[in-house]
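A short worksheet on the structure shown next.
Here the complex is missing a single protein chain, while all its other protein chains stay put.
Showing subunit A:
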């Protein structure tokens, strides 16, 4: 084994991959939520459709999107690898186990992550796959043709079940981030009297703000488009 594979397959190395992919996905979510705020623009989806075309054609964004796919897969694969080891580390459980003073989220990151993964698959099937290979209606703005992703989005969120599903999924995301954000920095070794309190505060704000913004999109479309 080379020193790289030795390091990355150690328990700390696997955690390093979890932290780095997790932090990259946090950056991705920031970009994703910012761009999608265009859904709130009252222009029949013009700005959103132009943005969607940019996001699927720009070479720099393409590179970032591949990094995102790798991060999602890496985060999942390494979490399974870690979880299997962690389960094996305690083959016989306790008769009595009082939950200590730890958060529910921190003890259930795997379950939260699994629910989020299911959401991501459904979400990508609904919109990402449609944008790439679906038979989308075409709209023309200033002589240029664009795929009308907005019509697909606004149609999807006429459905109450879709809206409820998205809001619930974002609640799970909030809990996952409430532990994951600060935990990633701790794993990277960034535990410092000056910065850790700030990281904790930013993490708390982030884990509430971003999921709320995401969840407000289907709710907004449901009430304005139907």
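Of note:
Please note the rule applied: contacts are C-beta pairs under 8 Å (C-beta built on N, C-alpha and C of every residue); 3 or more make two chains touch, one makes a residue touch a chain; residues count from 1.
By definition in this document, contacts and distances are computed from a predicted model.
The unshown chain of the complex is recorded in UniProt as "Succinate dehydrogenase / fumarate reductase iron-sulfur subunit", chosen from "Succinate dehydrogenase / fumarate reductase iron-sulfur subunit", "Heme ABC transporter ATP-binding protein", "3-isopropylmalate dehydratase small subunit" or "ATP synthase subunit a". Among A:30, A:58, A:86 or A:125, the one in contact with the hidden chain is A:86.
Touch with the chain that is not drawn comes from one residue among A:103, A:125, A:159 or A:224, which is A:103. The omitted chain makes contact with just one of the residues A:125, A:159 or A:186: A:186.
In the full complex, subunit A contacts the hidden chain through residues 2-3, 6-7, 10-16, 82, 85-86, 88-98, 100-103, 106-107, 109, 179, 182-183, 186-191.
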